[in-house]
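If you scroll down you'll find the structure; I have some questions about it.
One chain of protein is taken out of this complex; the other chains stay put.
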Amino acid sequence: MSTKQILIAGFGGQGVLFAGKLIAYKGLIAEKQVSWLPSYGPEMRGGTANCSVIISDLPVGSPIISNPDVLVAMNLPSLKKYENDVVSGGIIIVDSSLIAEKVQRDDVTVYYVPATKMAKDEGFATLANMILMGKLMKACDYIGFDGVEAAVSKVVPPKKANLIDVNLKAIKAGYDFE
Amino acid sequence: MAEKVLMKGNEAIAEAAILAGCRHYFGYPITPQTEIAAYMAKKMPKIGGCFLQAESEVAAINMVYGVAGTGKRVMTSSSSPGISLKAEGLSYMAGSDLPCLVVNIQRGGPGLGGIQPSQADYFQATKGCGHGDYRMIVLAPSSVQEMASLTIKGFDLADKYRMTSMILADGTLGQMMEPVSLEEAVINDYDKSWAVTGTEMKRKKNLINSLSLVPEELEKLNFERYEKYKLVEENEVMYEEYMMDDAEVCVCAFGITARIAKNAIAMARAQGIKAGLIRPITLWPFPEKVLEEAADKVKGFVCVEMSMGQMIEDVKLATKCKKPVSLCNRVGGMIPSPEQVLEKIIDADKGGNE
Partner (left out) sequence: MVVFDKPKSLADVPLHYCPGCTHGIIHRLVAETIDELGIEGRTIGVAPVGCSVLAYNYFNCDMVEAAHGRAPAVATGLKRSDPEKHVVFTYQGDGDLASIGMAETVHAAARNENITIIFVNNAIYGMTGGQMAPTSLPGQVTQTSPYGRDTNHCGFPVKVSEMLSQLDGAGYIERVAVNNVKNVRNAKKAIKKAFQNQLDGKGFSLIEVVSTCPTNWGMTPVDALKWVEEKMIPYYPLGVYKDRDAESKEEA
């Protein structure tokens, strides 16, 4: 019986909510219990946006996360704000092309992924979020990689179906990043 | 079982309303419920329905009054400040015995307040929103699945008793996504011979009206309406009991706070404290009986609310103050943490009140 509480945080416009949706759908496809909760309101526009995703074998109680098992930080304010909330033994994934600072804690596993730069270099500049999700799938066995195609085709709207492949490519790039 | 899809609570309400046969929606934009209007704006024109953005909340509820008068299923949705504006129309709906569904995705108040979640409209919903003696059936979902199922239930109860059903949720439930399975709703056939649809010169005219200038007649109407409310109280109470079999502390919470309470109960049980939960699903009619029965078994109650303590009054009344009832609350858009609830459970287990 396991539960993973995942907090994805960054600026509005970085695809934080979309990334969370992908993970939620992955959980759903794996027949887990899931919840997805966005921050909402004016802060979405240019301010910080975050998204709480819970994947569990048990029914999800509160969808609100106070102490995430996994933090994906896509900008410095988010890392500063949530770093200390992560559970001991948890995981922090940092977009190191946007965050120069290092995580101060030594009781968590940290992955530095230059996702924004990788995305630019690979020619899918808007998909740094997907690269980070790929890393998340690698770092967190409970989420894993299986079923990613089905999840991507659920979250990419039918009108943009041509973007499924490039999303998968970005996820794979993050998954393979060492 | 229909395929499970991820949906926001607000969208689940909208889709469920359509499944329940609602083809008329009137509303006015307000955070955090606007997804309902947006969903309806997209869907209604494609299924021969009517979505209309009204000039105000006041106009929206009166458009609802018009469609309800014709006997068709109709709804509006808003958030706290908007519901205050609809209060006038809700009173007229009650006075004219018209069915409709109203959704309140609550936010912090009073006044313009904030846009983050709240449960501070409990009094407004359960004690009568507008003027005069009347009730609304108040349904409090606690998951996105219930946002859908209680919407369908709400339409049915509204038609059955010719009164307003209100979905009382909050910003968290409106905005969060969870898996939902949406099934075709069973639409019961209720008598609508009272509706104004044109006499077609075949029957006497119908009148939708709440004016009654003769005191004796108005009194009679009120007594009759309360006979109907009594039937609702007898037949339509809904609640969830969670780990109550051996519980010594009873947490009482509805909607989103009930989920937080469940986390806290798991933590309490891990410490050996026998805590359980009674979650009212209908806030009116209130599940008084089960609470009174619990009062004979537990040491005390903890009411978890995102208000300054509103439902706690009904809990105290229902339990006839047989056992201490303490309040665990956050307000203004803040949400209680499981740890905060746990602390209160520990206090209640020790027999402390405050």
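Order of writing sets the chain letters: A and B. Residues in each chain are counted from 1.
We adopt the following convention: contacts are C-beta pairs under 8 Å (C-beta built on N, C-alpha and C of every residue); 3 or more make two chains touch, one makes a residue touch a chain.
Since the model is a prediction, treat every value here as computed from it, not as a measurement.
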Contact list for the unshown chain, restricted to visible chains: B
Residue of B:67, B:247 or B:261 touching the missing chain in the full complex: B:67
Residue in contact with the excluded chain [from B:56, B:181 or B:235]: B:56
Residue among B:17, B:176, B:208 or B:260 touching the omitted chain: B:208
Subunit B residues touching the omitted chain (full complex): 24, 26, 50, 52, 54-56, 58-60, 62-70, 72, 74, 88-89, 92, 96, 196-202, 205-211
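Just so we're on the same page, only the chains that are shown with their structure count from here on.
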Rounded Å distance between subunit A and subunit B, as computed from the means of their C-alpha atoms: 34
Subunit B to subunit A touching residues, read off their complex: 4, 6, 31-32, 115-116, 171-172, 175-179, 256, 259-260, 262-263, 266, 335, 337-339
Subunit A - residues contacting subunit B, complex: 21, 24-25, 28, 33-38, 40-42, 60-64, 66, 154
